[in-house]
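A protein chain is absent from this complex, but the other protein chains hold their places.
To keep things simple, chains are lettered A and B as they appear, and every chain counts its residues starting from 1.
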Amino acid sequence: MAGLKGKDILHGNQFSRKDIEGIMKVASAFEKEGKGALNVLKGKILATLFFEPSTRTRLSFEAAMQRLGGGVISLGSLESSSVAKGESLTDTAQTVAQYADVIVLRHPRQGSAKEAADAVSVPVINAGDGAGQHPTQALLDMYTIRKELGSLKNLKVCLAGDLKYGRTVHALAEVLSLFGARLYFVSPSMLRMPEEITAGLRSRGIEVTETEDLLQAASLSDLIYMTRIQKERFSDQGEYERVKGSYVINNRFLSQLKKEITLMHPLPRVDEIHPEVDGYAGSAYFRQMRNGVFIRMALLAMIFGKR
Amino acid sequence: MAGLKGKDILHGNQFSRKDIEGIMKVASAFEKEGKGALNVLKGKILATLFFEPSTRTRLSFEAAMQRLGGGVISLGSLESSSVAKGESLTDTAQTVAQYADVIVLRHPRQGSAKEAADAVSVPVINAGDGAGQHPTQALLDMYTIRKELGSLKNLKVCLAGDLKYGRTVHALAEVLSLFGARLYFVSPSMLRMPEEITAGLRSRGIEVTETEDLLQAASLSDLIYMTRIQKERFSDQGEYERVKGSYVINNRFLSQLKKEITLMHPLPRVDEIHPEVDGYAGSAYFRQMRNGVFIRMALLAMIFGKR
Partner (left out) sequence: MAGLKGKDILHGNQFSRKDIEGIMKVASAFEKEGKGALNVLKGKILATLFFEPSTRTRLSFEAAMQRLGGGVISLGSLESSSVAKGESLTDTAQTVAQYADVIVLRHPRQGSAKEAADAVSVPVINAGDGAGQHPTQALLDMYTIRKELGSLKNLKVCLAGDLKYGRTVHALAEVLSLFGARLYFVSPSMLRMPEEITAGLRSRGIEVTETEDLLQAASLSDLIYMTRIQKERFSDQGEYERVKGSYVINNRFLSQLKKEITLMHPLPRVDEIHPEVDGYAGSAYFRQMRNGVFIRMALLAMIFGKR
């Protein structure tokens, strides 16, 4: 896949099934070879421009770049807020593109990553543009699933929690569908997966079940991908408490399942996965974080034509 | 010019015409050789101490240091404000000088860079001390002018916008005068170039014209160096709007000029250069940002006696 050289990474849709397999192969090689990565991007500079906080995504990219031997410059959070006031995003991006060889951008406005990418001559990686995309998250999720379950083909996957606003689960559902999944969407009715996504999946032959019953869906699945339900989505606090309480994975929940299952979560979590299950063999959410570094190492190396 | 080894960079006046030519020669070599820079400052640490925000200057120095193989430590903006409260500048500088091999300082108080430099044993680079100096900006401006116009000698240059408070144009006028320029100062009357600068230039035989008419001055010049007019300088908002509107470079302005001209700006801009001219061949302001990295690489390498 020399095809990534010099390219932007803006949208999950830009990757075919074959592309995804190629990226995962490079990530896997980096994971195994360890020190072989040390000088791959020596002398290159990555700039992180985060116009809203995202500690784990920023740190993950910065670790990936440095593990490849490259350097990092970062717009601080205070600075990005002041920059945001006085200067257009494209001017900031065009300036930073004079200092850095690749830009990682998070910005609250949907479409902002594309806008920045169109303005500059260096590759831009979208690390979240509001309700839009966060393509490297979907890739690291897929990489984790393959490692945990051994394959990506025809999996039974339960996506649970806030399916309405969750950028992560939207992208994951789309990408999973490339590999022929059986999907269970578990959420309270007010936080259901957007109709256009569900309809799109079904039109491509993916069987989807929507339900409020986590236990039942989980008992039919290989994997639960859990997400946080945010208090601020609810006007009625009693309703929030009731809903939140119904989506909690703890030891009791796992014992009711009567089989092994893989647990993933984009983190941070609040109450939806109890820390008492952190030691459970299927709890993959911290390993998922680690996989993000390998996926980002792969993407960075490929963007520079080094893999 | 071994003369920079171990030296502070505090004031534009410290450089002779020959010094400036020497620094530009090193910058030009770094720009051409690319990977040859990789290990020049390996194991050295640069500290950025920014007591007021200056994203582009900070990022430019941090990129320059890392492109030379060195490391960077940075006082964050929140920290610098808390440090500023409890500890004297010289104590902070003396502490950081124990960790780093060179300090880049921005501080709102004029004279602060000299004060810090006198207190510490490592070189200090002034990255702006209030109404004082910002010598690396003048050097990158000169480097850009030479690249864009082919020479620094006897240029016809129009400095426009806020000439009263603009540290950048003060320094640039001084340095240009070393090479025998013909200068046009274009500003509203309340934002004229300080009399002592204009008088000093004239006493050294530099021909200076002051005017409010940008189009006429530009039609006699090789280069317009545009600066931002800040709203807060005006008590009368109507006056601000009128003035601001009279200094806008856009396609219409360029078509009235009837000749090629080079456009520079220290950025960030507000309205004074319209984005529609970004693609114009003479629009050099983003290239100017990139040149800042090469100039700072040159200065850092020379300070450590490596060029």
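FYI, a contact is a pair of C-beta atoms (placed from the backbone, for glycine too) under 8 Å apart; a residue touches a chain by one contact, two chains touch by 3 or more.
Note that the coordinates shown come from a computational prediction; the quantities given were computed from them, not determined experimentally.
Colleague: From the listed residues A:His11, A:Lys114, A:Lys156 or A:Arg269, report the one that touches the chain absent from this view.
Modeller: A:Arg269
Colleague: Which listed residue (A:Gly43, A:Gly76 or A:Pro188) would be found touching the missing chain in the intact complex?
Modeller: In the complete complex, the chain left out is touched by residue A:Gly76.
Colleague: Can you say which of B:Ala27, B:Leu59 or B:Leu75 touches the chain missing from this structure?
Modeller: Going through B:Ala27, B:Leu59 or B:Leu75 one by one, B:Leu75 is the residue touching the chain not shown.
Colleague: In the complete assembly, which of B:Glu87, B:Glu241 or B:Glu276 touches the absent chain?
Modeller: Only one listed residue reaches the unshown chain, and that is B:Glu87.
Colleague: Which of B:Thr95, B:Thr211 or B:Gln230 sits in contact with the chain that's absent?
Modeller: Within the whole complex, the residue contacting the unshown chain is B:Thr95.
Colleague: Which residues does chain B use to touch the chain missing from this display?
Modeller: Answer for chain B: residues 42-43, 45, 47, 71-73, 75-76, 78-79, 82-83, 86-88, 90-92, 94-100 touch the chain left out.
Colleague: For chain A, which residues reach the chain that was dropped from this view?
Modeller: These residues of chain A touch the chain that is not shown: 35, 37-38, 53, 55-56, 59-60, 62-63, 66-67, 69, 76-78, 267-270, 275, 278, 286-287, 289-290, 292-293.
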